[in-house]
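Here the complex is missing one protein chain, while the rest keep their positions.
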Amino acid sequence: MISFLLRRLLAAVPILIGVSIVVFITIKIIPGDPVASLLGPTSTPEARAALESRLGLDQPLPVQYLQWVWHLLQGDLGTSISKQTQVLGLVLDAFWNTLILTAFAAILAFAMGIALGAVAALRRGKAVAALGNAIALISISLPQYSVGLLLIIYIATGTGLLPTAGMYDAIGGGGWGDLFRHIILPGVTAALVPAGIIARMFRTTVIDVMSMDFIDALRARGMSERRILLHAFHNTTPTLLTIAGLQLGYLLGGVVFVETVFSWPGIGLLVFQSIAQRDLPVIQAGVIVSALAFVVINLVVDALHATIDPRMRAHS
Amino acid sequence: MATMDVAVAPRLRRRARTSGTRRRLPLPSKIAAAVIALLLLAAVFAPLLTSQSPTVGVLGDRLLAPGSSGHLLGTDGQGRDIFTRLVYGARPSLLTGMIPVAVAGLIGTAFGLIAGLGKPLLHSSVMRFLDVFYAFPAVLLAIAIAAALGSGSSNAIIALSVILIPPIARVSEAETGRLRNADFMEAARASGSSWSALAFRQVLPNIAPAVVVYCTALIGLSIVYSAGLSYLGLGIAPPTAEWGLMISDLQQYMFTTPSLLIAPALAIVVASVAFNVLGDGLGNYLNVRSEIA
Partner (left out) sequence: MKRGMLLTDNRPVTSGGTSPAVPDQPSPQTSGRGTLMVRELSTTFRSSGREIRAVRSVSFEVHPGRTLVLLGESGSGKSVTARALMRLHGPRAVIQGDVTLGEVDLLGVDDATMRGIRGARVALVPQDPSAALDPLRRVGGQITEVLRLHDVVPDKAAARTRAIELLGQVGIPDPERAFRSYPHELSGGMRQRVVIAMGISCDPEVIIADEPTTALDVTVQAQILDLFAELQRRLDTALLMVTHDVGVAADIADEVAVMYAGSIVETGPAREVLERPRHPYTQALLAAIPTPDVARGELVAIAGSPPMAGEDFPGCAFAGRCPFVQDSCRTSPPPLVVVESGHLAACPVINPVTATTPVVGPSTESTR
């Protein structure tokens, strides 16, 4: 098991290197001359050349990349242009809030997706199954910003029961209850698309597992259908984990829209605010932290997968 | 004569068809196709559907509620007719949704073919390269690219194309991989077919159904994302009419005239649902599994 995890960890290294290269490229494709824009149009060529060499921009690209990675490894993700503070602290604070929202949405998405998918698979050919399929298909097509706004209009302001924005009430807020009231609508909004995808994938998984020979063998050994379903469900867990790995990545990315609509103080909102201010270091840091989180999530998923499926431990 | 059997690649069937019953495009997919056709027609013939301007409003007619005379869906904060903007907005909204899928479809399929038919080393290099993109939450990567390039519809299209390539490449690679050892491929290789003949004559026709089905469904996603980029301020710039922009613009009146938001919000939902339903039905029809993950 430990050697399995070590191998997985090792396999993540080239991915992380690739991730850093991609982010570095997004820095380099920024159009225009960064030095000129920093110094303004009236700057002298000498001043520009001086700044250029101070920032290392006169070095060849590979050298610049290595310098950038070196800073990255020390936790230096640059300075926010608009807020003039270290980006890392900014992003980490926001990241916790994003993680809370993502975790809540993930639980909702899995609960809804598994229920829908199971109904669609086990009641195949019946009207409820068709309904389940339709709901799943529609929910994967829903834009989070549209859904979020409609929920604010009709649920939050319409009923007045739930807050329209933020994570805690400004006055007298705080605590779990307050957080829970605030997280419901953004959580539901973020969960809808993954729930639909999970439902569709879980449906095929259940159908596949139920048509496996060992299920039939269980029946031939005299097992009741309920008990057979339990064994079948156990056999869907490896696939569910794979789905989880993918969907958590989707959720981490999708929160930009949700956080923007609901003013949830996470990475997504931070990124959105930085877009208007062209505060690119913050955006890049947000992307790096999310990608890192995603890689870690996938490692955890792999480990869980291996504890559930003995074949995983043997192979790969 | 010897090459005759190579010229026409047999269309492999996937799961054995239930004998006798021909598959048909289900009704919801036909409706979806009709909806898409209507949207496209509206996009093309927008000037014929409305006589008002999508960009210049009448300041005296600001923020009229839906149903006001002459303004079926109301007017926005600059007195522009929302129905007019919705119809004109179909053009950029659909285009910036469809073009990235087309671009990514071509590039992704090529990646998949190269990986699927290439030697093991080539195969694993291409796949590891794609894995890197899978490590990013896709939307965030698109935002980072679009933000770096600066706002504008072409930059949004580039950003979306980049994030759509890896999943399409995976589908194409997986489908190619299933053909690699098929008999007709062996025959083609044995008869000395070149790599390109193999790829274009043998493999492409066989993987096309799966890729097309997948791409159809992806258009729905891409429309949502491209409008989303505009919503965040990264796509088309105002005052152009575009659905995502309309939402971000009308959002400020959310608590005073919320009904104005419904039309653009629904337009995106309808377009996206239509493409997903069509993709789903096509998948059944062509007997391929399509799954957006």
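Things worth noting here:
Per-chain numbering from 1; labels A and B assigned in written order.
The working rule: a residue touches a chain if its C-beta (ideal position, glycine included) is under 8 Å from a C-beta of that chain, and two chains touch if they have at least 3 such contacts.
Computed from a predicted structure; not experimentally measured.
Per the touch definition above, the residue from A:E52, A:D208 or A:D309 contacting the chain not shown is A:D309. Even with one chain removed from view, chain A keeps its contact list with that chain: residues 212-214, 216-224, 231, 234-235, 237-238, 308-311, 314.
Criterion: only the chains that are shown with their structure count from here on.
Those residues of chain B that touch chain A in the shared complex are 28, 128-129, 131-141, 143-145, 147-150, 220-221, 224, 227-228, 231-234, 244, 247, 251, 254-255, 258, 261-262, 265-266, 268-269, 272-273, 275-277, 280, 289, 291-293. Those residues of chain A that touch chain B in the shared complex are 14-16, 18-19, 21-23, 26-27, 29-31, 134, 137-138, 140-146, 149-150, 152-153, 157, 197, 200-201, 204, 243, 246, 249-254, 256-257, 260, 271-272, 274-276, 278, 280, 283-284, 286-287, 290-291, 294-295, 298.
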